[in-house]
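What follows is chain A.
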Amino acid sequence: MKKVFGRPKSLKATPFHYCPGCGHSIIHRLIGEVIDEMNLQEKIIGVPPAGCAVLAYNYFDIDMGEASHGRAAAVATGFKRVLPDRIVFTYQGDGDMAAIGTAESIHAAARGENITTIFVNNGVYGMTGGQMAPTTILGQNTTTSPRGRKEKTEGFPINLSEMLAIARGSSYIERTAVNTPANILKTKKAIAKAFRLQMQGYGFTLVEILSACPTNWKMDPVKSSKWIDEVMTSHFPLGVLKDNSGDKKDAH
Partner candidate 1 sequence: MLIKTIFSGFGGQGVIMMGYLLATAGMIEGKNVTCLPSYGAEVRGGTANCTVVVSSEEIASPVASEPEYAVLMNNPSLIRFQNQVQSGGTVFLNSSLIEDRPIRGDLVIYEVPLNDLIKQLSENRGANVVMLGAFIKKSGLVTPETMIRVLKDTFSGKNPAVFKSNRSALMLGYEYLK
Partner candidate 2 sequence: MPKVLMRGNHVVGEAAIRAGCRYYFGYPITPQNEIPEYMSEKLPEAEGGVFIQAESEIASVHMVIGASMAGGRVMTSSSGPGISLKQEGISFLCALELPAVIVNMSRGGPGLGNIAPSQSDYFQATRGGGHGDYRTIVFGPNSCQELADLTYEGFNLADKYRTPVLVLGDGMLGQMMEPVELPQEIPLKKLPAKDWALTGAKGRASRFIRSLILDPIKEEEHNWKLMRKYEKITREEVRWETYFADDAKMMVIAFGIAARIAKGAIKRLREEGVKVGLLRPITLWPFPFKAIKEISKKVKHFFVFEMNMGQMLEDVKLGLEGNGEVHFYGRPGGVILTPLEIARVISSQYYQKRLG
């Protein structure tokens, strides 16, 4: 019998610990598939974050070096400058990337550091228990914005990808989601494109992925997926924010 679906070989045979409906498992799998398809397992280095994906090295069968909270872009810079012919990516959540690591993220993009960032935006600090994130949208309840985020007191959420698109050193930035089969396929293509552009030396590439956190959103997985479409995307619109590659629009 022909096997038509299996575990990517760049993922270990370890079951994910993530909650039901969490986007991390899907995103891990997509990255694994892209690594396999582009034959990168022997030349890619991942930098996992502090956050829910901190244990990513238990799942990826590739070299991985942990970064402390927010510093992944700096650690990846160190890797890439020593090993310029390897593919280096960071895997970061919204708190990691857009709060504590804002400086590292912006300056890696501004330098045009030839690395790829997978930016998983679920609007909360998942691992620490659902506190307000820099990307928590107005009105959203979290454990540290229990009355809903208000601009007067908690301030506005940050659209970091749009900011990074302004940086001259960034080459490709796209925001996708993993809430529907179509969006999942688009996400995979975006990840593959980002890695390809890195291999071609385009400089900083980033894929922001809107991802559900049913546990901390206090919604079931189906409702979470709908909430991404109905609410989250109005604050964080999907699509290509920047593309210097010369590819045709939306071509991957």
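The definition used in the following text is that a residue touches a chain if its C-beta (ideal position, glycine included) is under 8 Å from a C-beta of that chain, and two chains touch if they have at least 3 such contacts; residues count from 1.
Regarding candidate selection, all candidates are chains of the complex that A comes from, given by their letters.
Given the structure is predicted, the values throughout are model-derived calculations rather than measurements.
Only one of 1 or 2 makes contact with chain A in this complex, and that is candidate 2. Those residues of chain A that touch candidate 2 in the shared complex are 41-45, 47-48, 50, 54-55, 57, 60-68, 71, 74-83, 86, 103-104, 106-107, 111.
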